[in-house]
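Data block below; observations after.
A single protein chain has been omitted from the complex, and every remaining protein chain is retained in its original position.
The block that comes next holds chain A.
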Amino acid sequence: MEEFKRTLKQQIIDALNLQGMKPEEIQDTAPLFNEGLGLDSIDSLELIVLLERNYGIKIEDPREGRKVFESVNVMAEYIQANRKK
């Protein structure tokens, strides 16, 4: 799981073009939106695209996405439970 979370963090960095950021700088439990990484609604859409392309998970409602993207921990658990590839 730790290795998977590291891979996921790198995918987030690449998808959101977080230039200069390293995976270890994103805490597993820190909120991704608002006070944490400071992501916004467009980032939420980018993460939805990331889940679909990399794991075959379709999130139709962006509001559902905001719950899934609460933190790296929550996101990793959701992916492991729902991934189709």
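Some points to look at:
Quick note on the criterion: a contact is a pair of C-beta atoms (placed from the backbone, for glycine too) under 8 Å apart; a residue touches a chain by one contact, two chains touch by 3 or more; residues count from 1.
To be clear about the criterion, contacts and distances are computed from a predicted model.
Per its UniProt record, the hidden chain corresponds to "Beta-ketoacyl synthase-like N-terminal domain-containing protein" from the list "Urease accessory protein UreF", "ABC transporter permease", "Carbon-monoxide dehydrogenase small subunit" or "Beta-ketoacyl synthase-like N-terminal domain-containing protein".
Take chain A: the residues that touch the chain left off the picture are 16-21, 38, 42, 45-46, 48-49, 52-53, 58.
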